[in-house]
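This is the structure I have questions about; it appears just below.
Of the protein chains in this complex, one is absent; all others appear in place.
Every chain is named by a letter (A and B) in the order it is written, and numbering of its residues begins at 1.
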Amino acid sequence: DAVVQLGEQPKGRGVGLDVQLISEISINNSTFLERNFTDSERSYCSSAPSSQASYAGRWAAKEAVIKAVSSAAQEVVFDKGAAAPLKDIEIVREEGKAPVVVFHGEAKEAVERAGVKEVKVTISHSGAYAVAMAQAN
Amino acid sequence: DAVVQLGEQPKGRGVGLDVQLISEISINNSTFLERNFTDSERSYCSSAPSSQASYAGRWAAKEAVIKAVSSAAQEVVFDKGAAAPLKDIEIVREEGKAPVVVFHGEAKEAVERAGVKEVKVTISHSGAYAVAMAQAN
Partner (left out) sequence: DAVVQLGEQPKGRGVGLDVQLISEISINNSTFLERNFTDSERSYCSSAPSSQASYAGRWAAKEAVIKAVSSAAQEVVFDKGAAAPLKDIEIVREEGKAPVVVFHGEAKEAVERAGVKEVKVTISHSGAYAVAMAQAN
């Protein structure tokens, strides 16, 4: 029974998907929000029509980005447990544009080490769930 | 604190994801259906085992395609608000094949302007939700 482990390919490409029950995001916990979201993200989410859905979408996007970069690198990156600097993976929205991922600090270094040149991200929410997907190239 | 905006890359590649609560799709509103789905799509969805789930999947697919092309173009395309010609983004199913995206009219022009050569799409539904994902290359 021959086996080909197709996942063992050159580095540089990866995908990440995340689903998040919106009600689980603790939007009344300011410590949680300040630790995981930048000032700009908190400003954006707080003024969104559904603030909790907006935070959940961004949370899912950050998780999807970590998975996509880890998939490209073929090892888990940013893996610092409770100290993971999700704030260093910023989701930027400009009016009339698709969301863009901006990396700061150690996250930026980890992405460069992984040989990833570009990360695309997409977010959606409906009903009780937010989902996000990222692709690293 | 150095920043690299990895999203600012050459045009041409993008991803789009969409989730849709199936119960929100107004399958009894014929104006809505005729405006957003082609004759062929309505025929397919109406005869599906779960018509509403099938319409929701196609709706999510059209939204995912718009996001993927916008992500590739690095600007929102097809952005005409309530007048967005979702009907011009057709999801075609042939027996024994993966779904295919066919663009018509202004949607076709917008995709060509964005430099996108290919859009792949995938759809799923389970329980109360439909999801779809598109990749533009």
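We adopt the following convention: a residue touches a chain if its C-beta (ideal position, glycine included) is under 8 Å from a C-beta of that chain, and two chains touch if they have at least 3 such contacts.
For clarity, every value in this text was computed on a predicted model and none was experimentally measured.
**Student:** Taking the entire complex into account, which one of B:Cys45, B:Leu86 or B:Val111 touches the absent chain?
**Tutor:** With B:Cys45, B:Leu86 or B:Val111 as choices, the missing chain is touched by B:Val111.
**Student:** Pick out which of B:Asn36, B:Ser70 or B:Gln135 touches the chain that's been left out of the picture.
**Tutor:** The one listed residue touching the chain not shown is B:Gln135.
**Student:** Can you work out which residue in B:Ile25, B:Ala72 or B:Ile123 touches the chain that's missing from view?
**Tutor:** Per the contact definition at the top, the residue touching the missing chain is B:Ile123.
**Student:** List the residues of chain B that touch the chain left out of this view.
**Tutor:** 17, 92, 96-98, 100-105, 108, 111-112, 116-127, 129-135, 137
**Student:** Name, in rising order, the residues on chain A that touch the hidden chain in the full complex.
**Tutor:** Where chain A meets the chain not shown: residues 1-9, 13-21, 24, 63-64, 67-68, 70-71, 74-76, 79, 128-129, 131, 133, 135.
Please note the rule applied: only the chains that are shown with their structure count from here on.
**Student:** On C-alpha atoms alone, could you tell me the rotation angle mapping chain A onto chain B? Nearest 5 degrees is fine.
**Tutor:** 120
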